[in-house]
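Pasting a structure below so you can have a look.
Removed from the display is one protein chain of the complex; every other protein chain stays in position.
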Amino acid sequence: MRHSTTLCVRGYHLDVYGHVNNARYLEFLEEARWRFFEEQGVIEEITGEALAMVVVNININYRRAALIHEELAISTEITRVGNKSFIIRQEIALAETGEMIADTDGTYVLFDNKLGTSVVIDGEYKALLDRLRA
Amino acid sequence: MRHSTTLCVRGYHLDVYGHVNNARYLEFLEEARWRFFEEQGVIEEITGEALAMVVVNININYRRAALIHEELAISTEITRVGNKSFIIRQEIALAETGEMIADTDGTYVLFDNKLGTSVVIDGEYKALLDRLRA
Amino acid sequence: MRHSTTLCVRGYHLDVYGHVNNARYLEFLEEARWRFFEEQGVIEEITGEALAMVVVNININYRRAALIHEELAISTEITRVGNKSFIIRQEIALAETGEMIADTDGTYVLFDNKLGTSVVIDGEYKALLDRLRA
Partner (left out) sequence: MRHSTTLCVRGYHLDVYGHVNNARYLEFLEEARWRFFEEQGVIEEITGEALAMVVVNININYRRAALIHEELAISTEITRVGNKSFIIRQEIALAETGEMIADTDGTYVLFDNKLGTSVVIDGEYKALLDRLRA
């Protein structure tokens, strides 16, 4: 399953070079993840009081700067579910031409807020993530 | 009592016009307030688990755009303590010349997190704020 | 003319109190203004190479904190066009109930990038703003 959403680059997203600032892309990616989980109806399950989704690594390639007024298409996909972590791949492209702006693999764990530790991804957790992958 | 602090404009503070974005100034002002309360040793008292300082109005004049690499001097002062709210006046100027960048009056209330409501500013609350004014 | 748009509060919009941070609201309001001008087809005219729309004052009331997952409805309206400046009124309400979150009057000038100064609002400038008001 590959979720797609769009957003438009505004003046307040840019930095001194007239490019979207590198930190701002992470907000774009987070926005896309929330929309994905919202559409799947799992926001409460995956980021509620009991459980949090916590990022442990982000590896992001900046391919080409995004500029003001450009419409960006962001895809979000869970590409791997391991024992302790899972990978979400996200790509930001120009909506009009498909030209790649940035792509990233993020590694996440599920964190049990009561136990104060990350959980092994099996049972219902694995079922949930597998459902989001399928 | 008038607290002063400085910070430097960076590339990621700017927007498409090459100016510090209007929203970013509010972060500069919040940073200056935290430094003021930290220096006075009242962060726990004023923004801890029991009590929160909540903004109810901000009136900000943007006098001149701040540009990259400029060093800004931010002053913070409690100028009025009323029954239900208090005013913090903050000014952002160029550190070198004193030229005014922005000035603001912010109106704040003290919010009791357990009661879920703002409190009347008397007794120890009034004493605390008066101490910060003096 | 009153433009309306919505956006959803995400985890990265919040601050230590679990409320949307006061600076973040200004980004929400800027996003709504861009959408308004985009819908009217005047982004190039009003914020292009020749002319910039520059904020000189923001007066914002924070009525009630916005919380995670709440959908916000933001209205944007030019309420007054003067000789030297114009007022944009914006209101942020809960989309579901209409409960007011924040409301603001912003004062803006039109800045001629070549002349390096703000312009008198007459002729084509006044026509443009009056068109956006009607």
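Note that the chains are named A, B and C in the order they appear, and that numbering of residues resets to 1 at the start of each chain.
Just so we're on the same page, a contact is a pair of C-beta atoms (placed from the backbone, for glycine too) under 8 Å apart; a residue touches a chain by one contact, two chains touch by 3 or more.
Small disclaimer: the values here were computed from a predicted structure and weren't measured.
The chain not shown here is touched by just one of C:16, C:115 or C:134, and that residue is C:16. On the side of chain B, touch with the chain left out of the figure occurs at residues 8, 10-12, 27, 30-31, 34, 38, 43, 47, 69. Against the chain not displayed here, chain A makes contact via residues 16-17, 21-24, 26-27, 30, 47, 52, 54-62, 65.
Although one chain is hidden here, its contacts on chain C can still be listed: residues 11-18, 21, 23, 68.
Keep in mind that, in the parts below, only the chains that are shown with their structure count from here on.
Judged by shared residue numbers over all numbers used at their interface, chain B and chain C contact each other through mostly the same positions, with over half in common.
Taking the mean of each chain's C-alpha atoms, the chain closest to the overall C-alpha centroid is C. For chain B, residues touching at least two other chains, in rising order: 16-17, 21, 23.
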